[in-house]
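In this view, the complex is presented without one of its protein chains, the others remaining in place.
Each chain carries a letter (A, B and C) given by its place in the written order, and its residues are counted from 1.
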Amino acid sequence: MSRTDSACLLISCSDQEGIVAALSTFIRRHDGNIASSAQHTTDPEGGQFFMRTEFAAPGLDERREAFEVAFREHVGEPFGMEWRISYRSTPPRVALFASRYDHCLLDLLWRQRRGELPCEIDLVVSNHEDLRAEVELLGIDYVHVPVSRETKADAEAQALRVLDGRFDLIVLARYMQILSPEFIEAAGTPIINIHHSFLPAFAGANPYERARERGVKIIGATAHYVTEELDAGPIIEQDIARVTHADDVEALTRTGADIERLVLARAVRWHLEDRVLVHVCRTVVFY
Amino acid sequence: MSRTDSACLLISCSDQEGIVAALSTFIRRHDGNIASSAQHTTDPEGGQFFMRTEFAAPGLDERREAFEVAFREHVGEPFGMEWRISYRSTPPRVALFASRYDHCLLDLLWRQRRGELPCEIDLVVSNHEDLRAEVELLGIDYVHVPVSRETKADAEAQALRVLDGRFDLIVLARYMQILSPEFIEAAGTPIINIHHSFLPAFAGANPYERARERGVKIIGATAHYVTEELDAGPIIEQDIARVTHADDVEALTRTGADIERLVLARAVRWHLEDRVLVHVCRTVVFY
Amino acid sequence: MSRTDSACLLISCSDQEGIVAALSTFIRRHDGNIASSAQHTTDPEGGQFFMRTEFAAPGLDERREAFEVAFREHVGEPFGMEWRISYRSTPPRVALFASRYDHCLLDLLWRQRRGELPCEIDLVVSNHEDLRAEVELLGIDYVHVPVSRETKADAEAQALRVLDGRFDLIVLARYMQILSPEFIEAAGTPIINIHHSFLPAFAGANPYERARERGVKIIGATAHYVTEELDAGPIIEQDIARVTHADDVEALTRTGADIERLVLARAVRWHLEDRVLVHVCRTVVFY
Partner (left out) sequence: MSRTDSACLLISCSDQEGIVAALSTFIRRHDGNIASSAQHTTDPEGGQFFMRTEFAAPGLDERREAFEVAFREHVGEPFGMEWRISYRSTPPRVALFASRYDHCLLDLLWRQRRGELPCEIDLVVSNHEDLRAEVELLGIDYVHVPVSRETKADAEAQALRVLDGRFDLIVLARYMQILSPEFIEAAGTPIINIHHSFLPAFAGANPYERARERGVKIIGATAHYVTEELDAGPIIEQDIARVTHADDVEALTRTGADIERLVLARAVRWHLEDRVLVHVCRTVVFY
């Protein structure tokens, strides 16, 4: 699908008769053609309804505002919807946060360059200097915001100034600092984190060490939206790898790194393609 | 969803504007509520469009014919659709074909008893007597139709008489005879087969022996619709397991048996839930 | 390998020079030929050493005692080993505990009949009557030992009398009662349990409900040895399946049942093939 005049509409409302008919008729009347559509109902009786619709309409990019006003009046308000629309010709802007590990960061940057992630990445924020050279080689700003226990509030304020409200998504690519509720609130965008365990197992610190101690036969990684409660946000994607008694913490860390970067990349891509909706503390992902 | 007055509509037509609006409006006007809907387009420009819609409508079971006549007139014919509708209160009837291996057959029978497969299973046809006792214990007819090279045509004619046009689906649960094009044509129902390799690798006889010889590190199983060309029908589902140099043919066969029964059960369930559409030599599966 | 005159030797001791040479020379001098051997060291410097050796020796079954006396004197005691030897011509005896769910129980019984599990299964103990008919049809004793909060101690005493010290392994095939430390001690055999989550996630009750609430994208099952601490025993095997937002608790339970029976069957088979050694709270599994 050509990116011009294409859009993705995500809606959520209480389930009721006639939603699909109203929405598809609206798009039809505005010269749109539905390229792809998916829906989910938490419960056919009194549940919550979710729908993702990709469509194209000639000249849509020139009449975005009129389209949205009409949609609000004829569909959004009558059905009491929460909704948002993304236009394919305006790629979202993404900021990455990292620390010392390079695997997730480099993988995201590589995927964006080869066109796998429909977004612009203009900024890497890190509490260490280690990855500056690799990032700057790609022409991306690298801002060092050191964090210590005492300077955390200041550091977060500095990071917010750097972000400057310019971004649509923040991705924590193995960023090893816990963000305060105040930062999360002030950032005002979704934040995706990668945790190196199959949550809810091994939430918190040192999951590979604890996986080794417990003697699990599978390890995993979890990409989730960041909320105030550590490692408890809505899960977007998880994956695992088999391990054995012969794998020490170093081997788990090496095997896990491959899962982390795959899981994070999938989660970020799905988010950027408007495939993820949050419902209470869970996600609906339209693959 | 209550099974009464519920139905599943599967459609396929060339992609064109307004299909979703027309279909959802039609269901809405016939007092139906869409419980679930999924669609696929092979190509947004001039491709083929597929859609699966689960819906409920009060009293639908009493007005099936009127509903179908109206749908044909107002939606089916205007859009040039192929379509079929299944009513949840009328479970499909399934006949199983088996030979000597019990794993796929017993697994399907056990899943049907525990309510995992929305169908009735009334008949097992086998070219051997081995599994008669286990099948008859469950109160299911077991008909022995021996097959030899010389008697194959007669045996197939006998099997057709036993089937007597009463079934909606035939499942080959490791049935070790190749069905003739004439039988496939005369049976007049979809036929699902389980092949013990990840097709197209190791089509034909003795896949585990050949997997061992080739030294593959994964083995698999494939459930597909039977067509005239052996092991070349549209694939519904596949899965695999890792193996090593230490696995001899006996070990591959044992590991493979677990994959076979899982893959076949998934394929049969998806078919029975009207999730599978055939397009040329491939399937669209709405999970 | 013919089962007669074949054996499997499992050893564990602190790592030190010369273990493999001593053990292999000993077997060689007693006319044995090693068919398979695997070893593991937790740490090359001061770690614990584990080894599994399958071997055959002509007439071994007639000279078991002499072999063991000599091994203890020449290898076991000099190296301070814990060791045990299993003779293939004496299959272990297994008792199964179940409640109302049939999937794990029937799967184990079916695998034993088809020769996948090298053991004898003579007894099923259950706190319910539901599965009696299916078990007795196979000629296996089914003993109903009802358990209530008040009668738990009596019920466990009754179960111990039924077991009568005749068994080498107890398998809890979705047995829904928690065994007391006293029972575990008195039973005197390894006990394998299947838990319907990927431990340590969702230890305790209702893991599928909690998995649904947390919104995980993978569910799993864990086979482990039973210890006094609930769901904290050494893990033998785990596996997982992908799920989505569309899977309700019923779907998770159905998908999970397939993983449970596969994971439990693998764990039981590996235990019966003497592939599992316990080290502190973990297992070494020689696949």
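Observations, loosely collected:
Quick note on the criterion: contacts are C-beta pairs under 8 Å (C-beta built on N, C-alpha and C of every residue); 3 or more make two chains touch, one makes a residue touch a chain.
Just so we're clear, the structure is a prediction, and the values are computed from it rather than from any experiment.
Among A:Ala57, A:Leu106 or A:Val278, only A:Leu106 touches the chain that is left out of the view.
Listed residues C:Arg28, C:Arg114 or C:Arg166: the one in touch with the omitted chain is C:Arg28. Contact with the chain that does not appear here is found for just one residue of C:Ser14, C:Thr41, C:Thr227 or C:Thr255, C:Thr41. Among B:Leu199, B:Val226, B:Leu252 or B:Leu272, the one in contact with the hidden chain is B:Leu199.
For chain A, the residues touching the absent chain in the complete assembly are 102, 106, 110, 114, 116, 137, 244, 254, 258, 262, 287. The missing chain lies against chain B, touching residues 40, 198-202, 213-218, 220, 234-240, 244-246, 279, 281-285, 287. Although one chain is not displayed, chain C still touches it through residues 1, 17-18, 20-21, 24-25, 27-28, 33-41, 44, 56.
Keep in mind that, in the parts below, only the chains that are shown with their structure count from here on.
Counting the residue numbers used at the interface between chain A and chain C, over half appear in both copies, so the two copies meet with largely the same residues. Least-squares overlay of CA atoms from chain A onto chain B yields a rotation of 180° to the nearest 5. Mean C-alpha position of chain A lies 37 Å from that of chain B. If you average the Cα atoms of chain A and of chain C, the two centres end up 42 Å apart. Shown for chain A are the residues that touch two or more other chains, namely 40.
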